[in-house]
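Note that one protein chain of the assembly has been removed; the remaining protein chains are unaltered in position.
As written, the chains take the letters A, B and C, and residue 1 is the first residue of each chain.
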């Protein structure tokens, strides 16, 4: 299946792009998607402890399952306001 | 000596005027001025426990002395805001 | 009257202008808290038609200036401005506006809250409420700027 990965702020800078498309063998979770990214770009790995995740623009969990066509987002600690 | 008496809000309504001129035998205090007013207009008397007083547009006390030409104000409990 | 950031006026209040005046003067301030008091359409079960505010104007200006000084002494990094309107004020219109600017939002909020509490305690201003079927002078606190317990109560409400 194919998912869109969204990366923000420093994660985006580290990856060199805010939006990636990845093909993954299902069944997959958010964590599966993340592991694939870190395998490609080890520098992202440090964020695993502190980031948040979202699926289809809704906050989610690493354990949440992912379906074909989903948008999976990885969010560094926030600093709005 | 001559003082200007200022009355506000319900005290003004009770007295029928917000500004009165009164001649007083000195030496006098704010309390002297007040006693004279209440003698004229007993309905004002109820305010003695709750009102504030000012001399020349500065908060003062009943015991403060009053000089010729002073403006003495009697202020019901406030309700600004 | 020469007091900075303070006004007692019969013209409609302008929060934007006061904000510019208070917050525009220092680019180190990251937080602006403000308060608007609006005339409500009801009070204590009465349907209010409008309010008429009376002030002992020179003392009111001086008292608002005193409150501004108290704020600076409580929160030295924080500035506050307060404008109070007088005369007839319609339902939904502003009777008082307060703006506090600070590097820290906790202080901006506290200064703003403290200021409205102190205005209600000591500003020589009175509401004449006109309601359906009559009118009444509202009376709240006996104004005493030197009453330390009142001042501390306002501070506790603002900072608790």
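We take it that contacts are C-beta pairs under 8 Å (C-beta built on N, C-alpha and C of every residue); 3 or more make two chains touch, one makes a residue touch a chain.
On a predicted model such as this, the values are computed, not experimentally measured, just so you know.
Peer 1: May I ask you to name the displayed chains that the omitted chain touches in the full complex?
Peer 2: Looking at the entire complex, the absent chain's contacts are A, C.
Peer 1: With the full complex in mind, choose from C:112, C:125, C:138 or C:154 the residue touching the hidden chain.
Peer 2: Touching the chain that is not displayed is residue C:112.
Peer 1: Using the definition of touch stated at the top, determine which of C:37, C:81 or C:145 touches the missing chain.
Peer 2: C:37
Peer 1: For subunit C, enumerate the residues touching the unshown chain of the complex.
Peer 2: 15-16, 19, 23-24, 27-42, 91-92, 103, 105, 108-109, 112-113, 116, 160
Peer 1: Which parts of subunit A are in contact with the chain that was left out?
Peer 2: Here the touching residues of subunit A are 6, 8-10, 12-13, 50-52, 54, 57-59, 73, 75-81.
The definition used in the following text is that only the chains that are shown with their structure count from here on.
Peer 1: Starting from the mean Cα coordinates of subunit A and subunit B, work out the distance between those two points in Å.
Peer 2: Computed from C-alpha means, the inter-chain centre distance equals 74 Å.
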